[in-house]
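Omission of a single protein chain aside, the complex is shown with its protein chains in their original locations.
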């Protein structure tokens, strides 16, 4: 297991347990128990692998009945867990919170992916860095499980020159410095706010161009212009800003390569799960 | 500042920054900058105090124009920040993610609180432990800012005997053991699923009774029965399960003292904020 | 195992071991050994469960011959341990320090509990937050093992309005604010220094009243007054301050519900243990 | 400041504060306050420097009226503290626990040191590794403040071959291996249980010989024998085991260089302190 | 400052200081001192910025007389430091170790960069992940200061399909899966061992091709073939393996874009520095 995941899982548990689970401590020390995890809504399930790791770290076992990424019907039993009753009850909330959040993110991601796929299977749906603080590795994983693209993991990941940067240095200078100072292993992305900037960024050798807050029509114009200049194949076009389930198909039709959505992580509705001892 | 908050804020920043903000490193080392934080939607603002702490930890300054808990109109400038341009850009996403989430939680909490207050100002709206893993201290604080009750902070906080516990030991035994083994400084709460259990729990001396998945009518019956037995004043009644904005007023009318809602933390929609360098 | 306990145990060991146990490193790498843990004084034993956890974290085994909380005679063998000789010798001091301290706290707690029980089995003996820095979870556990009440675990646990707070806000305001701002899951305790304050606190709805530095007679007057006002059953009375083994029976007779003692944690004498390889 | 001390102080505070000081949070955010720290018993004060560091880490100030190691009369004001009222109240318990413990250790150490000094000012009083888990750096510092010797800080500090080691390898082999494998910067100490072993250890080149559980007379015989063999100046003699305030002067007279005492750390009675807001 | 850097610097200091600098503690508590940092060899200096941060974290000051990346003559005073004498002496070794290592890495990197620049200024010199465990952020920074390329920071950075991976899945499948499963923000690099593989990787759309253990002639053949197929501009060519100061110019002439060298981090000779109090 990735050692970062282990650390985070234990941090989450410590956050919830503190000095101990007063209620479960009322239960006999050695009592073994079995429980089932039930999902209460249709969803794309995510987090089973992490839930399994969490239980194993505590000397318990989780047997999953689905694989992360599968579509699961409401009221399905998604896993069986076994271990000391005290431990299962102590970990219950952390376990469910993890499944609820990750499945929530995966489900909304999959919905976006499916809408886009209807139009053009080559267009990717990506998330952003608008993840929950302290939970990024799991939010990004849930997006992946949902079929989405994780985009930048961190600020050390790839270059993304945004409007705020461009207030401090010109596009030309920013790209020039990036090419000089930043590793050849990194892509350079530029956020642009109009067609001219998009074309300029492409000419300067940006790898990715984020057309931010463009209409689908505005994007088409960019695409056409880039094609005219023989630059379309040299760049990845990413649409971002004000895209939702109503207009996402229009964006998928606009000719972009990637559609990025903040809400699939920052506002994902949790999926309801419960644990029932038997 | 609470030292735990400081730790968490720095953890969130480290999660996003990694080995460094490659893009902002292109900017002149010593350049000082100023920026404004703008909210894009009407909301109850929350997290300004934490945002201020985060910036101070990095040698920057944040001047808030509102207080946490105030109602703020879309497009308001909520704060001004100053510091090294590189640092402001490095911290931007962490700062905004914090404000977005906390204001999201506070806003949905306030909405519930206001609906309930229309009916009965004495009824409290509480959250649960269904918070985002690793973010509980901030989720609980946002609920508080929204006017809600934080409920149990952790498993070591108060006793809450739930259905899963009752599969392993009887209500009588559970309460008896809790009274013997758990500190007198702790309250004892019991989750019940029907009127008889509610009455029994009250008779056994539970401090709080959670009527879980009851209809408002079902709750009224419990209230009447408790009154009849002269037990109503001895317990706090908490309604929980399947309560939403449609039916919350009915629950507020049912005679309970507290209405607890999982969704105000597990599924809060983020409020949109942005930072603009000037 | 509670993950916090695991962390603490390893921290204690790291504190003692540093770069390695130079002396035990002189011993053959693979040599297996067996040892016994002997207690040198009559005591209430505590910490065996934690000692077992510590050894298991290092791949060794501990077989206890007593249960935490039992009365053990001087020179009893309390446990047998097995594992690599190097590891057993490396962990010896940490293991014994843990047992010595926890048994020390449990033993003095039990002595107080027994004295009180002779008078009134319903009166609880509680510790305070005067625990050893960095050792609270174990100090509180040892009190529990000794038969005592753990009282507040932390400052986020329940409200305790003390004299210092009352210099900054009135009793009325403090309780009013606490009821408004603090979760219904928390009890409100007030420290009072005379009968009038005690009565006032009870009238204002405090859950617990700490009569601080009262004589037993002073407490009796409070009890009588509260009874007269029909408030006695509404509050828990806790006596605190200047209580020792000489006068504790008088306090037990005074009509309080709880007697809290700082010295059972801040000044507990350690019980002598040793480990002997065989 | 030693960075380890900073870490520990913040750990102790986090242990006590958790999600926040619910009671002090009732107090006005910006209220500044002043308080005095009073000692309730005659003592050797210790921990003022650490207390100062703790307050400074929180943006408060402590002005000490004594120096660590001074003899202080009961009811003296030992320091004045200033800062936000909320912060002072939040840190109060951690601050006092630190002073109480460290002054307790320093006071009992000084008492032993003074008794020994009456007999022979060259004989050192040392503590052991029987310190409170997680608190060693402060316990050792308190011993130092009390005039004692800190002895081994950790297992990587110097070689100390004890009875348990000698069950696994002979004294000859142990010392030989130690001389070969362990750095020349480390001293080699051997615990012996009779005169012959003491002489043998001295002949083998041990730097320090711990005569464990010897009577003062037994020690004198060892001293005489070593003198006869011209080895007395080559070794440091440390008496250990069953030494208390009744017999310590006899040990001081026995001819040893060092008297080590476990109880000055494992069983030190705390000194009573309080903080009073003005 | 990047919060990770702060953490690491304090970890390094804690590693060296332990319970305290026994020797410097002999010096008067309040004595202020000034010292100079002298370099003993010609070098490219690196680490001054980090050294400054380290001293500021301890309340001391460092005034640099050079900038990181400058060529400095032997025996130059590179910085002046001021602060409490005890603190300066406590931090001395950590400070110097940092400068010695970082300047060592920067110096050897610059030497390689200069040799390559003589031939072709467009060819980059890169390091690898063969950095010292626990020191990567500083090793990578030192390479950057020396004029080199940092290459992958971590395993989550870009895809690098190596020979070991190709034993488990085919090149086609590896690239296909990478394109499907890995974010569009990541480049895909493939390590190849002959011309055919190189061509195949280029055809499959790899962004970077690492020609591992090729002779300069072998690389030229790859370059020619790629040009013939019109693929040369589509890929970055990285030469790796068995490149040293003797043959690096031949590689620079071979037509590659990047030359990567493990030894500039894994075997950098330290540059000698000293600190002298005045």
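Letters A, B, C, D and E name the chains as they come in the text, with residue numbers starting at 1 for each one.
Everything that follows uses one rule, which is that a contact is a pair of C-beta atoms (placed from the backbone, for glycine too) under 8 Å apart; a residue touches a chain by one contact, two chains touch by 3 or more.
Because the structure is predicted, anything quoted here is derived from the model rather than measured.
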| item | value |
| --- | --- |
| Chains shown that the absent chain touches, full complex | A, C, D, E |
| Which of E:136, E:220 or E:249 contacts the chain that the document leaves out | E:136 |
| Touch criterion as defined above, residue of E:82, E:165, E:203 or E:220 at the omitted chain | E:165 |
| Residue touching the undisplayed chain, where the options are E:25, E:75 or E:247 | E:25 |
| Sites on chain A contacted by the missing partner chain, in the whole complex | 1-4, 7, 136-137, 140, 153-154 |
| Touch residues of chain E, complete complex, unshown partner | 8, 11-12, 15-28, 31, 33, 35, 85, 89-90, 92-94, 96-98, 100-101, 104, 129-136, 138, 153-165, 167-169, 174, 177-178, 181-182, 186, 262-263, 266-270, 275-278 |
| Where the missing chain touches chain D, by residue | 124, 126, 144, 149-153, 156-158, 181, 183-187, 189, 208, 236, 238, 257-258 |
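Going forward, only the chains that are shown with their structure count from here on.
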| item | value |
| --- | --- |
| Turning angle required so that chain B lies on chain D, C-alpha fit (0 to 180°, nearest 5) | 120 |
| Chain C and chain D, separation of their C-alpha mean positions in angstrom | 23 |
| Euclidean distance of C-alpha centroids - chain B vs chain C, Å | 31 |
| Whole-Å gap separating chain C and chain E, where each centre is the average of the chain's CA atoms | 52 |
| Shared interface positions of chain C, touching two or more other chains | 18, 136, 153-154, 156-158, 181, 186 |
| Arrangement of touching chains [line / ring / star / complete / other] | other |
| Interchain contacts (touch definition) - all pairs | A-B, A-C, A-E, B-C, B-D, B-E, C-D, D-E |
